[in-house]
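Notes for the one structure printed next.
Only a single protein chain was left out; the remaining protein chains are all shown in position.
Showing subunit A:
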């Protein structure tokens, strides 16, 4: 399968610092894949996202997006393929109403009006914000704003969507719902998703996880492989998945459980086999 994103030997430092914010970053993301990037605050996650669509220009190394190498000549083509939803939606609202705001990006791209109206309607329905089409974005709650910001990106039908802590203000049910919506789009349209997150349960739903630490890739692996590190994750400023914590509490009480990471479902199943043999 083609790579949606291909990054090689990417280095980046901010002008006011000697330290490399990104240090020799190499990874590929296949088209249609869902990859989570995790790491503590300041590990370079958002800096990486901004290097992927040319908001920041790398010191050295190359970024390829949808088969194009990022440069001054390709940056606008690449931006038309990538939609980024930033953490704080207030930073990306421009419209007077929710519907206007979502239409803004489409107008900029010269989408004909009838199609625009349809796309706005569809995007709002997908994030369950249809009832808010005529409201002022500034007066919505934090979680509602995040839904609108996501709708704005969905309407543009990008090939790649980057979620930069985009669900941090949603309640747990809302977060599940929004992630399921994006996953459905991934299925339907072959969308590639890069989700930057602290939320270990959100990362657990990804195909692969890239673990960043102090500007370097510490490890790339499936959620099972990454979570097998258990309490080592705490030292990297991350959380330990709940199932791993419970497993530890049980082994402290003398209960023997299999080695390696069990997700919650498998842990429940395993505990049930112990229960049944009583």
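General remarks:
What we mean here is this: a contact is a pair of C-beta atoms (placed from the backbone, for glycine too) under 8 Å apart; a residue touches a chain by one contact, two chains touch by 3 or more; residues count from 1.
Simple rule for what comes next: contacts and distances are computed from a predicted model.
Taken from the listed names "Cytochrome bd ubiquinol oxidase subunit II", "Fe-S cluster assembly ATPase SufC", "Energy-coupling factor transporter ATP-binding protein EcfA2" or "Putative transketolase N-terminal section", the protein name that UniProt assigns to the chain not shown is "Energy-coupling factor transporter ATP-binding protein EcfA2".
Of the candidate positions A:27, A:104 or A:242, contact with the hidden chain is made by A:242.
Contact with the undisplayed chain is limited, among A:69, A:108, A:141 or A:231, to A:141. If you put the hidden chain back, the residue from A:57, A:125, A:180 or A:255 that touches it is A:255.
Where subunit A meets the omitted chain, the residues involved are 39-42, 87-88, 135-136, 139-144, 147, 165, 168-174, 198, 200, 234, 237-239, 242-243, 245-246, 249-250, 252-256, 264-265, 268, 271-272, 274-278.
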